[in-house]
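Single-structure report; data block below.
Missing here is one protein chain; the remaining ones are kept as they sit in the complex.
By letter and in written order, the chains are A and B; residue numbering begins at 1 in each of them.
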Amino acid sequence: MSNEYQPVIGLEIHIELATQSKMFCSCSAYHFEVEPNIHCCPVCLGLPGALPVPNKKAIDWTIMLGLALNCQIAKESKFDRKNYFYPDLPKGYQISQYDAPLCNNGHLEIKAFTEEQRASNDQFPTLKTIRIRRVHLEEDTGKLLHTEIDGKACTMIDFNRSGVPLLEVVTEPDFENSAQVDKFLKKLQLIVRYLGISSADMEKGSMRLEPNISVRKPNQKGLPEYKVEIKNINSFKFARKAIDYEILRHRELLEKSETPVQETRGWNEPKSKTFSQREKEEANDYRYFPEPDIPPMTFTKEEIREIQSWIPELPEAKAKRFVSDYQLSEYNTQQLIENKSLGQYFEKVVENTKKLSPTQIANWLINKKVNIDRVSPKDLIKIITESRQVFEINNEDLEKVIARVIKENPQAVNDYRAGKTQIISFFLGQVIRLTNPGIDKTKTTIAIIRYLTKK
Amino acid sequence: MNLNELSLTEALEGVKQKKFTPKEVFTACEKRIKDIDDKIKAFVSVVPKTENAIPFAIKDNFCTTKVLTTASSNILRNYLPTYNATVYQKLIEANFGLLGKTNMDSFAHGSSTETSDFFVTHNPWNLNHLPGGSSGGSAAAVMADETIFAIGSETAGSIRQPSAWCGVVGLKPTYGRVSRYGVIAMGSSLDCPGPITKTVADAEIVYKIIAGKDPLDATTVDIPLTPAKNFNLKDVRIGVAQEYLAIAEKPVCKKILEAVEVFRKLGCKIIDISLFDPKYAISVYTILQRSEVSSNLARYDGIRYGSDRSNFNKENKRRIMLGTYTLSAGYYDAYYLKAQKIRTIICQDFDQAFEKVNVIIGPVSPSLAKKIGASSKDPMFGEKEDMLVEPSTIAGLPAISIPAGFVDGLPVGLQIIANKWQEDLILKLAKAFETETEYYKMKPEI
Partner (left out) sequence: MTKQLKEEQVKHIAKLANLQLSKQETKEFQKQLTETLDFIAHLNQIDTEKVSPTSQVSGNKNVFRQDIIKPSQSQAETLANAKSYKGYFVIKAIF
């Protein structure tokens, strides 16, 4: 309990699985920028008489993510029908999971600053545990487009996306601010990408976010009696903006002794505001009941262990290892972890050389934007080694080169003497041009300064 | 005898012996349809092309790309599917040819064929009477020799009851034996496609073709069609449920008791048993079926096919409304969940019964075929009519309806129910009864 207004945020994240085929039929699940309605069949179109048969890979991948999120895997699980009407929902119900989700009771730690730490400019973020309520599997809907045909407003529907497998991750309302949400989303995204189960791209819609936000009044116990769901968030940046906006909006209402309306609101990016979409009733009457067309599922310990063995080294563990094994800085580690293939490449390079240090390699990879698809690890080692070759030059010859550079750049010399000491790097550059990048830069810089001071 | 009057067994034999071609059989049926279907009205649509194949008719809730599939509803009156039902596909691959689609209660919501949106089918034994439903068209077509055999579907009695009212053989297999892929769904946990035929041997032939696991239907099973071991009439213990007899009207009851004597004469043991009161099954079935119906009919929004929801008839709407209510918040536990629990009790009741007996026999319908117009104003007419078949359908059990005599010129049907996967036992017993009684030889004058 606090004597401040405290935001209470929970997240619902949908992740589109990158399976070949759809969740309940064998149509291609590929729907990005293709002709409309070309990957459809009786099942995903909801034709009379069609029946669903679940995609095993989608189920295995759901369990795999659940395990990576420290969840318990249900011994017995099933699908349920979620009944509601909308033009993008061909059967008039979505096959989802209600009271027996595949995974539940997990958690993910994030390093984030608490409100107090932010207020006091604390240097070290605390470890915060975000509880994962559940991870379940369902099918995606079709896509709606709004247009005008012959002057009449119409809605067009494309069912290519209908039936694509969708993971839903639901957290407990453990977040206190948008920074924590941001950290969590990025961590989750990276884990999903490491598992190879989705591109998890918010801009492309393969990762979707719906935060639930409410604010506790000062000294209020328990959860607030309302919550607002936000839709239409297409990037991590917008997520932070939307959440911050909402928190402020709720605070302003609460300060006036008003309670924000429990509803669904949409984020409008151009206006940077949320707008009411529809009243979110306490529970929409989805009339869930067990899906009679799909038999229930059971999982043995062996099957779960097998799926556990598929999980590669995850980002957090890899980061720890990079720091301890390679003594990399946190920054370098961060850069190499964020891109799974870059991290793998880095390790291949390290494996293949004893002369170059991991940090040297990391610095090179991070700063020089190497095309790791074109340059083999062995070639990279060559390139870095060559660049590090020391170019020896005796003091006399160096003096000669410096003299030439000074002579050829009188204006620069005047600038230097006028006080622009940063011109030194220009002179250094010129000396390097006439000699070799392998020259001892420190020694050379000192020599240039000495020369200029003498004259 | 005209070729259309042949049984399937006879037709296959005749073709094999080159006495006639399949095309001749097909043509004979086409002619019969032209001659009398304006009186029977069994067919919603007839295929325009003559096939060189022994013909069959299929209920209009099975998807066929060849011809419109309407479920006898205005919603789908112009619907041409883009795929074939698995059952239909299997029959075509077995070299049978589609004659036409038969009339039914719209979306199978009924036990009379009177709630078809198009027209009512007439009972071949008495044109003023109903054929039963919802597979009324299929049963009438078989009895009237308009087809060699037909396919129906049963959610609770929709094969057995019209077969009983029309005097033909109707087999409802165990739930999961026959693929529902391509069958317009009514009650997903209940629907069973099955054959409607002139004789038990015919039913067996068709059943063996259409049964089997289908990768497109996750509820079909991989259990082989094992024959009943060491079948001997003297070893068969037949249960007669007092509760079922008590419900049947006197004339029906009389015929059933006569049937019991036939089995006794054949050497079977007759054992009186008591079963869970079927009146509860009506309610369990009403809740489960209508709940699933409310969900299965949600896809008919007129966007991708068919016409909009205002084209549902009163019975459709009534069932959707009740089903929506029984699933809704605050009522789910009291209705749907409760019904599922009593379903468990019904299954256990049958399990206990089958420890004492091998099969259970009894009437299919409490009454003889009712007059046209009798689908009373009772909002639960269909479900009440099917009281005697609902318990076995709720438990997913296999059952057959076979002719057991006539009263006032109308047929009475006897049902034989067995435990799961025991279709062969049912067929063997039914065959013995049929051989002894020869009711299949009787044909109506139309």
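In the analysis below, a residue touches a chain if its C-beta (ideal position, glycine included) is under 8 Å from a C-beta of that chain, and two chains touch if they have at least 3 such contacts.
Because the structure is a prediction, the values reported are computed rather than measured.
From the set B:108, B:211 or B:287, the residue in touch with the chain omitted from the display is B:287, counting the whole complex. Looking at B:324, B:375 or B:422, the residue that reaches the missing chain in the full complex is B:324.
The chain omitted from view is touched by exactly one of B:36, B:92 or B:221, namely B:221. The omitted chain makes contact with chain A at the following residues, 19-21, 26-28, 35-42, 45, 53-59, 85, 87, 92, 144-146, 149, 152-159, 285, 287, 289-290, 292, 294-298.
Taking the whole complex into account, chain B touches the unshown chain at residues 78-80, 82-83, 175-176, 189, 215, 218-221, 279-280, 282-284, 286-287, 294, 298, 301, 303-306, 309-310, 312, 314, 317-318, 320-322, 324-325, 328, 335, 337-345, 347, 379-380, 394-396, 420.
We take it that only the chains that are shown with their structure count from here on.
Residue ranges of chain A in contact with chain B, taken from their complex: 41-42, 45-54, 81, 83, 85, 87, 90-93, 157, 159, 283, 285, 287-289, 292-295.
Of all residues in chain B, only 61-63, 69, 71, 76, 79, 81-83, 85, 180-185, 188-189, 215-219, 291-292, 294-295, 297-301, 303-305, 324, 327-329, 332, 336 touch chain A in the complex they form.
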